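Below, a portion of the complex is reproduced, with chain positions unchanged.
Labels for the chains are A and B, by order of writing; each one numbers its residues from 1.
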Amino acid sequence: MVKTLKEIADFVQGELYGNGSIKIKGVAEIEKAQTGELTFLSNPKYKIFLERTKASAVIIDKKFETPKIPSIRHDNPYYAFCKTLEFFTRKKDYPEGVHPSAILGKNVKMGRRVHIGAYVVIQDKVSMGDRVTILSGSFVGENTVVGEDSFLYPGVTIRENCEIGKKVILHSGAVIGSDGFGYAKEDEIYHKIPQTGRVILEDYVEIGANTTIDRATLGETRIGKGTKIDNLVQIAHNVSIGENSVIAGQAGISGSTKIGKNVTIAGQVGIIGHIKVGDNVIAGAQSGITKSVAPYTVISGYPAREHKKAKKIEACISLLPFYVKKIRELEKKIKNLERKKPQG
Amino acid sequence: MVKTLKEIADFVQGELYGNGSIKIKGVAEIEKAQTGELTFLSNPKYKIFLERTKASAVIIDKKFETPKIPSIRHDNPYYAFCKTLEFFTRKKDYPEGVHPSAILGKNVKMGRRVHIGAYVVIQDKVSMGDRVTILSGSFVGENTVVGEDSFLYPGVTIRENCEIGKKVILHSGAVIGSDGFGYAKEDEIYHKIPQTGRVILEDYVEIGANTTIDRATLGETRIGKGTKIDNLVQIAHNVSIGENSVIAGQAGISGSTKIGKNVTIAGQVGIIGHIKVGDNVIAGAQSGITKSVAPYTVISGYPAREHKKAKKIEACISLLPFYVKKIRELEKKIKNLERKKPQG
């Protein structure tokens, strides 16, 4: 597929600078782009590559200077890049049909143009909307609903009674609806509490590879519309997460915690159970959240504190050896003063 | 299934308060319970919901006040709730038999009423006790033993020569018996050390989704009777864990470390290799355990310290900017005093 730069600029609604008639045949990283390719620049860290890129044109942040090569200037260059990349990406077409090796239970309902791959197991009373794609080796448990246009990569497990919305993407190895980690201790022994609830993933949710989302003990574990969860994340039973939140790799959320909408949780963050994290909270990487967090707070550190305070404390910690030495000096000076103090 | 409150009170051996003849048809969370349902209260955080719950009755901690609605008071309300929930939960019945698509090796031994699901692969010389259930797509390697009543959810992998006890539960994506991470460095190159040992999971062990337990280099990696391990936990080669311990999500235990019995390890804890963590130790979330821990110690922090000490240090850290300012002030005051000190 080949498009002119002007066509792309119009498509992404950006401002064209330079020769709009040049032909673009693909998209590439700024360090590796070749003639005929379009690249993009939004992170200032990569500005140094702009001088020497071989790309024929660049999508660039409006805030940056106009580069020498033809460019599309944009308020949200990352989004413009995303749209362009989508445009140039040929999506693999999965044909309608159920692979002969797939095993379907009783009373399975299926919409139109559903694709079910090899060795998929679909249990009784599963319902799948139009254009659902379930790739090889995935498992969908009894009575689970998978909404239209949802996509399961190879090796996904969804257990019974779960509800997967529309346009949901589940990556390989993701486990949805595993038992919550609940035991009642009696006589020094842990007794398993039946985990009878379910998991609900709302529309447009994406779940990373090998991420685990436990079913509720009673009721539901719920991931809100448009929320994106990275790889190897642990979501415990009865957690609820609002809309359009983002949770990065290896983060973990303990049981019954409620996360708001538009929340950003960085990698390896840990959040204890039974608390509330308000809307629009941002939690820095590896932070350890031990109590509820008010909306719009930026937090970081272990234990997590309001980010400005955490930075101040961090600065003090960095200078601790200096301050300890200072304390020792002051101590000596005081002793000296005391020795010489007037007898009063 | 419908039972009277009195029948339930008798069953869980709790004290009945109020009308015991009311009919209970199910169990629900305190916020969501409806008429005819029983709820429970053990975490004081949820006390506020008691006033407005629509539940017909509640299982409640003896320490709390008697509520307005009929109640079963109990020393261990969580356990009573667990028993009640078990009582109301209809377990799915997996019929005896081997799915025609399952592949069994040579000399496989099977007890009575074993259920083997679709696309399961069982290698040579595997032995399974009575009532073992192995769901779709799971793999059991050569010469492995699976004890009676053990249950494998879809997509579990157990490698060769492992020993799984009785009433063990393995959740989807769990990998038991993967190679330990062992290399000998020579000439700047890492040479793989054959991992020839095995994994032993004793009776009543439960292993969470996508958790990995590596086989020993030599000898065994052992998880003690009744120990419960959550999702995404890493247990390295030659680790041993005692009985009735609990390890929460995303914790990791490095090679050859020995964990005692009745130990509680919270989420995302990391433990280095070749140390001993004594019986009844409790380790707080995200703590980093860098040396052996005496029995009955509560530890937390990074690096982990005795919890009381960690809390004291944490309190000091929280006030560090204040103390740094204080040091600066004292410095000035001393300078001032020095300027004015008597010429001795």
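We adopt the following convention: a contact is a pair of C-beta atoms (placed from the backbone, for glycine too) under 8 Å apart; a residue touches a chain by one contact, two chains touch by 3 or more.
As the structure is a prediction and not an experimental result, all values here were calculated from the model.
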{"item": "Size of the entire homomeric complex in copies, 2 being in place", "value": "3"}
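Convention: only the chains that are shown with their structure count from here on.
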{"item": "Between chain A and chain B, centroid-to-centroid distance (C-alpha), Å", "value": "25"}
{"item": "Residues of chain B that touch chain A when the two form their complex", "value": "27-29, 32, 43, 45, 76, 78-79, 81-83, 85-86, 89, 92, 101, 117-119, 136-137, 153-155, 169, 171-173, 206, 208-210, 226, 228, 230-232, 244, 246, 248-250, 262, 267-268, 285-286, 302, 314, 317-318, 320-321, 323-324, 327, 330-331, 334, 337-338, 341-342, 344"}
{"item": "Chain B contact footprint on chain A (complex, rising order)", "value": "103, 119, 121, 137, 139, 141-142, 155, 157, 159-160, 173, 175, 178-179, 181, 183-186, 188-194, 196, 210, 212, 214, 217-219, 232, 234, 236, 238, 250, 252, 254, 268, 270, 272, 274, 288, 290, 302-303, 305, 309, 312-313, 316-317, 319-320, 323, 326-327, 330, 333-334, 337, 340-342"}
